[in-house]
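Following: one structure in structure tokens, then a few remarks.
What you see is the complex with one protein chain gone and the rest in place.
All chains are identified by letter, namely A and B, in their written order; residue positions are counted from 1 within each chain.
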Amino acid sequence: MFYKQSINRKLFVWVNAAALTFITLIGIVPFIHLLAVSLSSNTAAMAGEVKLIPIGITLDAYDYLIHKVEFLRSLVVSLKRVVLGTAINMFLVFITAYPLAKSTEQFRARTAYVWFFAITIFLGGGLIPTFIIVKETGLINSIWALILPGALNVWNMIMMLNFFRGIPKEMEEAATIDGAGHWVLLWKIYLPVSLPSIATIGLFTVVGHWNSWFDGILYMNSPENYPLQTYLSTLITAMNAQIQSISVEQLKALENLSEKTLRTAQIFMGALPILMVYPFLQKYFIKGMTVGSVKE
Amino acid sequence: MSDKLAHLRRRNSNIPLHLMLLPGVLVTLIYAYGPILGVVMAFQKYEPALGFLKSEWVGWENFEYVFNLPDFNQVLWNTVLIASLKIVFSLMVPLLLALLLNEVTKNWFKRIIQTSIFLPFFLSWAVLGGVILELFSLNGPINSLVSSLGLEPTMFMGNNSWFRAIIIGSDVWKGMGYNMIIFLAAITGINASLYEAAEVDGAGRWKQMVHITLPGMMPIIILIGTLSLGGILNAGFDQILIMYNPIVYEGADVIDTFTYRLGLFSQQFAPATAVGLFKSGISLALVSLSYYLAYKFSNYRIF
Partner (left out) sequence: MIKKVVSSVLISTLLAASLAACGSSNENASNSNAATPTNQSHDANEPAAAPDPLGKYEQPVTVTEVIGYRPPEDAGTPKGITPEQNAYLKDLKEAMNIEIKYLWAVPSEQFEQKFSLALATGDLPDVMQVDTKTFEKLKKQDMLADMTDAYNNYATPELKEWIESDGGFTLKTVTSEGKILGIPSFEDPYMSTQLIWIRKDWLKNLNLEAPKTIDELEKVAEAFVNNDPDKNGKDDTYGIAMQKALIGWGFDARGLFNGFGSAPKSWLKGADGKLAAGEIQPEAKEALAKLQSWYQKGIIDQEFALKDETKMSEDITAGKVGITYGEWWVPNWPLNLNMDKDPNAEWEAYQIPGLNGPGKSLVGKLRLNSITVVNKKFEHPEAAVKMINFYNLMLNKENFEKNKAEDGYVYNWFQPRIYQPNLFDVIYDEVNKAIAANQDEIPVTDSSYRGINDVFLATKAFLAGDTSTRSKGTNWGLYASRAAENGGWGLTRKIRESGQVFFNEFYGLPTPTQLDKGSQLDKLIDETYIKIIMGDSLSEFDKFVSSWKKLGGDDITNEVNEWYEKEAVK
């Protein structure tokens, strides 16, 4: 791209860069804090003295962490979930969004379908009925309980549908005249031109699977099947504020709280793998293959 | 051209389209519509031992119970206020960021910024809450800044207006990377030839943004805005529960924290379901309304 650089433009570029850098810094602060705590001595961490610089640097927490079976076991479950879940989610989003992206003239039933799906975003049955259905379909304690109930993410599907609409009609017409059916259209025309939106929605799906933890508690009957975030959530659960006296059993839970550096190291490491996915997808958001670039 | 389309339509049957929808419909029927039957609980005195079929029917009693609780109006008002400001800012801030980021030409810089803006999204409120309380405490960095400007330090988290502002601000901050990416993807979808033409006409960056980028993003902006309207009664349960304290109950107690405290005394499933149904009803109505308005005034179907 080529344009004249006026003084104003230069000023804007610098101010813009400064503002964005500032926002970047405040986004990183919590992570630096976690890292600092995890690298500090436990006494300093327990005294709440560690802010952004480790005090009494030690790698003990990480040394302990690499032998922590629970952490590694859950990491594997999470990876499995992300791979399986994302593949299924993306496939369903893709084949569901395609027909619904057609105009009403092309596909009469689309509006009825779309509302059928959209309503479920706002109206849910709540925890208990959902649990009963998952149980009745025999998914309890299997990884499918974390994948199937949310296999079609309606929000993502609607977003995909809107991206599909941006694809020029001419491309579709040309292909249809050549005798291509819907399946061919979908895979040969829509897929290649939708890479930025696939990357976006794919990222959300990966992140969604990675971050969700509550379904792990609900549907898994043993921590061996816990995804990582479900396991991590056990580390930050606070003591119920309503109790008025601590029993000997509860005291043990308090004593466990004392391993602050180890807990923090796990929280920090729990966010890392997903951050590594990010750069792979990122190039698509920045200068993805724009629809316009395949206009021939 | 429309003749040609009509012709094609007649020739191509829509059966493959229905087939494509089948898996999605099945999953949705089972796992989304199945549980919806459970909302009958809102009209029952639900006893687990009896189940849905045999529990006693009580009509609107659960709803009346919740609506008649003292403070319910205040709580509802807090919820709507906090949630609607969150909706507005969660739309505007990422939009602004996406536009600003689009002006950055250095790719490495772009990447670093994008990644770090997304970072807070990966931490739970249980972790972030502590960091934020620390930031805004009397001895925290924000107050040192305040006093270096010659002002009195403020107990931010102990003041109803500040507390709300912090709740809203930190939520926008935590989630801004998410919508920003959608907007960036929308920008990349805009036809590059439009910019080239504008360039030839001598339009500057500002004009290009106002006349090409923004209109090009409009459908996505409207879509996100409409869908987020559905969250008008979700003010953020985890976040508020972790950060609030008795001094700011007045301004920060929202429907979700309120029903949570109800549940602490006894596991009351039915009133909680009634609250859930109430929330669903409101959001469905709002979203339908905006869907209709968008269709009526710009002839655009959001979905």
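Everything that follows uses one rule, which is that contacts are C-beta pairs under 8 Å (C-beta built on N, C-alpha and C of every residue); 3 or more make two chains touch, one makes a residue touch a chain.
Keep in mind the model is a prediction, meaning the values are calculated, not measured.
*Asks:* So there's a chain missing from this view; which of the remaining chains does it actually touch?
*Replies:* Within the full complex, the chain left out of view touches A, B.
*Asks:* Who touches the missing chain here, A:106, A:137, A:212 or A:234?
*Replies:* A:234
*Asks:* Could you tell which one of B:27, B:101 or B:157 touches the chain left off the display?
*Replies:* B:157
*Asks:* Contacts of chain B with the missing chain: which residues?
*Replies:* Residues of chain B in touch with the missing chain: 47-49, 51, 65, 69-71, 133, 137-138, 155, 157-158, 245-247, 249-250, 253, 261-262, 264-269.
*Asks:* Name, in rising order, the residues on chain A that touch the hidden chain in the full complex.
*Replies:* Touching the chain left out of view, chain A contributes residues 43-44, 46-49, 67, 69-70, 73, 127-128, 131-132, 135, 217-218, 220-224, 233-234, 237-241, 243-249, 251-258.
Everything below uses one rule, namely that only the chains that are shown with their structure count from here on.
*Asks:* Can you give the whole-Å distance between the Cα centres of chain A and chain B?
*Replies:* 16
*Asks:* Could you please specify the touching residues of chain B with respect to chain A in the complex?
*Replies:* 4-6, 8-9, 12, 14, 16-18, 20-21, 23-25, 27-28, 30-39, 41, 97, 100-101, 103-105, 107, 109-124, 126-128, 131, 134, 173, 177-178, 181-182, 184-185, 188-195, 199, 204-205, 219-220, 223, 227, 230, 264, 269, 272-273, 276, 280, 283-284, 287, 301-303
*Asks:* In their shared complex, at which residues does chain A touch chain B?
*Replies:* Residue list for chain A touching chain B: 1-3, 9, 12-13, 16-17, 19-21, 23-31, 33-34, 51, 92, 95-96, 98-100, 102, 104-109, 111, 113-114, 116-126, 128-130, 132-134, 137, 148-152, 154-155, 157-159, 161-163, 165-166, 173, 176-177, 181-183, 186, 196-197, 199-200, 203-204, 207, 211, 233, 236-238, 242, 267, 271, 274-275, 278-279, 282, 284-288, 290-293, 295.
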